[in-house]
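All protein chains but one are shown in place.
This part shows chain A:
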């Protein structure tokens, strides 16, 4: 038997074959290429087409960028230096960077003020964005708006202090009376705040701003990317709470509140932003006596905030609608009243669902701030379209300037987008 078996088997391996590397086409870069780029005929064609496109784009842009001239003082000098070669004239950025970032009228020796305000903004916004940070940092967040106002606009320190005291008094009033009656607390707080502001305004001596520690800068002198950032940050942070209030108001059982919110949202959503901005800049000055107008920056902030709050309200309404009815009933059955139910159960879930939508609105709003250039405010795009392209030295430089503007916006918008993705991962409590 055994012989037969031995004879019937032609070959028996007596040792394990040594491990050998996979064939060349099944490993490393080749495998990756085959699997991802050339897996079949269609993909291969698409890959080659894409490579060709990339080559077309890069072969014209890379020499343009790397041949760029950084040191001349006008477009004509750039052309002389390039002498017919392809190349960008980045000199406009090196000569006018301060105008692109701060506008052309912000005092040169005060650039540290908006810079400091920006650094402090990061500190102030951190505990809001990253809730693992110690809650005590929120105290600085509360002070920050007033501090930033003082830093950027300068003038007497009394103005932001009076403003802060007004808000603090209103908050204290609401804390005390709001528990008994919401309406009394709410409207009383508004009255208290205005009383403090008017009384405090009288306390500020005439001309206090003239000799203040930080020289005053009127709103008209703000400009450049600083203006875009200021408008973006201010309007997003104001329109979020307003949007939540509007979304809740629209779902309210009280007809008056409900209809006010519905009319507001539908009206604002039905009007283009640029129309609202024109109203802010042009029409409003007809309604005020000459010499006394609301600050243009404030007018624009109000309009953009109105606009984006209507959109955010609708996004949040979507989040509220996505919650199962059981959540509302569970809150009721726990004996929570309306504010508690909203604060503890409904809104945390609704807002979590709404994050992508809210971030979408925020990014869109930030980019929409460039629209203020049409009402002759010199934001980043306004600076480029107006003063810089109209100077005899730089008339005709388009790609370099607009490319720089696009890069600045991209950095900020990409940052916002990355944050929102982190936030969604961090808040993911379901197990889908």
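We adopt the following convention: contacts are C-beta pairs under 8 Å (C-beta built on N, C-alpha and C of every residue); 3 or more make two chains touch, one makes a residue touch a chain; residues count from 1.
The rule is short, and it goes like this: contacts and distances are computed from a predicted model.
Looking at the choices "Aspartyl/glutamyl-tRNA(Asn/Gln) amidotransferase subunit B", "Probable glycine dehydrogenase (decarboxylating) subunit 1", "General L-amino acid-binding periplasmic protein AapJ" or "Cytochrome b", the name in the UniProt record of the chain not drawn here is "General L-amino acid-binding periplasmic protein AapJ".
Of the candidate positions A:127, A:145, A:249 or A:319, contact with the unshown chain belongs to A:145. When the full complex is taken into account, the listed residue touching the unshown chain is A:96, out of A:96, A:113, A:250 or A:317. Of the candidate positions A:68, A:356, A:386 or A:403, contact with the unshown chain belongs to A:386. For chain A, the list of residues touching the undisplayed chain reads 75-76, 79, 95-96, 99, 104-105, 145-146, 148-149, 153, 159-160, 162-163, 166-167, 193, 197-198, 200-201, 220, 233-234, 237-238, 278, 281-283, 285-286, 288-295, 298, 301, 374-376, 378, 382, 385-392, 395-396, 398.
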